[in-house]
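A single protein chain has been omitted from the complex, and every remaining protein chain is retained in its original position.
Which chain is which? They are A and B, in the order written, and residues in each are numbered from 1.
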Amino acid sequence: MSGTWHFILAPGFFANHEVVNALWVSTAIAIVSGLVGVFVIVRGQSFAGHALTDLGATGASGAVMLGANVWYGFLSFGLLAGAGMEGLGSRIRNRDVATGLVLSFAMGLGALFLYIDTQQANATVSMLVLFGSVFVFNPALTPLVIAVGMAALVLLAILYRPLLLSSVSPTLAEARGVPVRWVSMLFMFVMAAAVEDGALVLGALLSTALLIGPAATAVRLTARPGRALVWSAAVAVIATWAGIVCSYDSYYWPPYGRGWPVSFFIAVFVLLFYLAARFVPERSRAVERPSLQQEVKVP
Amino acid sequence: MDVIGQPVLQLHQISVRYGDRRILEDIDVDVFPGEFIGLIGPNGAGKTTLLRVILGMLAPSTGQVTLAGKPTRHGSQQIGYVPQKIHLEPDTPLRGRDLVGLGIDGHRWGMPLPNRSRRQKIDEALCAVNATRFADAPVGRLSGGEQQRLLIAQALLSDPKVMLLDEPLSNLDIRSAYEVVHLVSEVAKSRGIAVMMVAHDMNPLLPVMDKVVYIANGKAVTGRVEDVIRSEVLSTLYGYEVEVLRVRNRIIVVGGEGGEYGLLEPSDRSRCAGEEVAAP
Partner (left out) sequence: MTTLFAPGLFTQPFMLNAFLSGTLVAAVSGLVGFFVVIRGSAFVAHALPRIGFAGAAGAVLVNINPMFGLVAFALAGAVTMGGLGKKGQHDVVIALTLVAGLGTGALFLKLSNTYAAGAYALLFGQLVGVSRAQLYTTIAIAAVCFVVVALLYRPLLFASVTRESAHARGVRVGAVDLLFLVVIGVATAITVPVVGALLSFSLMIGPPATAAHLTHRPGRAMALAAIISVITVWIALVLGYDTAWPIGFFVAALSAAFYGGAHLVSAVRRGGEAVSSL
């Protein structure tokens, strides 16, 4: 019996302080990402969400260059980039391409910073920024990271109704007196907080997984916003836990003693959930069909 | 106008079903050369579905579409198609004449080789729709009406016998809508092309329409406007009381034009009361 148990959970899992800390932080991050992600999907802002982490990576590598903790770089650049994209976005007409070019310039800069980092310090730093690792996460930052996540959730709760309305029908929202521009700007900040938190666990390149995957799964399962939020958070947490457990166990997998990255497992679990949700037959959702994903036309 | 000869396009007993849902039922329409037909009906009545059947993009559950006596096939050059709208960024490097040129050979492989007859054909089509003035401007910066003219020119270039227009007026202001209708009618008449224009408001079409096909509830009535657009005919079609009002040369269908509401059975509506409605 204990043999099977050890097969699922390698010995010493809960005894390890780093692991327990990682579990706490990443659970909080998963919940935040899952909840925020639902709105990212409804608003069709996957690219923007993804761009935020890439821009955050530039900040993070800049922070390393200056000798500060990556977290500050992630967060400051993420918020700045969110404001910039929202501010420019409505004025630039060719939005996708403009986002891409701003993004590519910032990432070029990030490449340079990372290059300088690798010259100054050891090269693993840059890989840590890009691919992350929750096990080397500095415990002193835990309260701050969780606080930022909670702040994002509080803001999301306040924004909930106007945000939903202006996501589904901006014209109607405007007619009802919702300050649509402010709502989307504030949501950008919420999104930035979520993805930059996620970048600590998964790395800049992969925090999109937690933001988009669980939420995309959830909106496939239900068309009711409240339920979608619950599903999304649940999927995010389960994928994260499973990822951490597998990653911890993988020290006993070949090649022995090296360990497989958490981000790999989380990305895989998230994808599996999404694919499974696609097999849920349409009919069970048919009644609720005029769904979140479609823009509602206002007469 | 008097039409002579054989119908160019015939819809015979067309039905479309998805499972138990009947989208279209027993649609019969004869279209004669040079005729202007308005395909009118509320949103969701199956107008676009019917166009897709005619274009051969959707096989009907029963019935047949024939063009000049032969069954239609997908991709036929004899049917010109004008979509509702162009979605292009203002900076897209594409001029009006490039868009129109796609109507000649856009479906072929390879790059287009510049040659005089191709250029001439394009110029002619541009001239026919009064688009020469903005032929060299980027398409993404043109107004909805100007873009619509280009799309019509594009459809003209395959020398079609029938032209299908899918809600070409829905994004236009009233003035441009009337202009587009007149233009289509003139060009088509002069070339003997039959026109089938989809619209949810029939008023801009009234001056030029030879025949109306009114679709609601998946069924259709076909005939001259004064025979079809009458309270008793449309009430039978909708299955409940609707009223046709004629106000200053305008026709208003009361109770029918309300789009989706027109499709709801009265009992459906009463069911909504007291039932839990999904958040928000």
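Operating definition for what follows: contacts are C-beta pairs under 8 Å (C-beta built on N, C-alpha and C of every residue); 3 or more make two chains touch, one makes a residue touch a chain.
Predicted, not measured: the structure shown is a model, and the values here were computed from it.
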In the complete assembly, which of B:Glu35, B:Glu146, B:Asp166 or B:Asp210 touches the absent chain?
B:Asp166
Only one of B:Leu67, B:Val139 or B:Met196 touches the unshown chain, namely B:Val139
Option touching the unshown chain, where A:Leu101, A:Ala147 or A:Val280 are the choices:
A:Leu101
Please give every residue of subunit B in contact with the chain that is not shown.
55, 57, 74-77, 79, 81-84, 86, 88-89, 91-95, 98-99, 102-103, 105-112, 136-139, 151, 154-155, 158, 164, 166
Taking the full complex into account, what residues of subunit A touch the chain not shown?
41, 44, 46-47, 49-50, 94, 96-97, 99-105, 107-112, 114-115, 118, 122-124, 126-127, 130-131, 203, 205-206, 208-209, 212-213, 216, 255, 258-261, 263-268, 270-271, 274, 278, 293
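Please note the rule applied: only the chains that are shown with their structure count from here on.
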Between subunit A and subunit B, the Cα-mean centres are separated in Å by 45
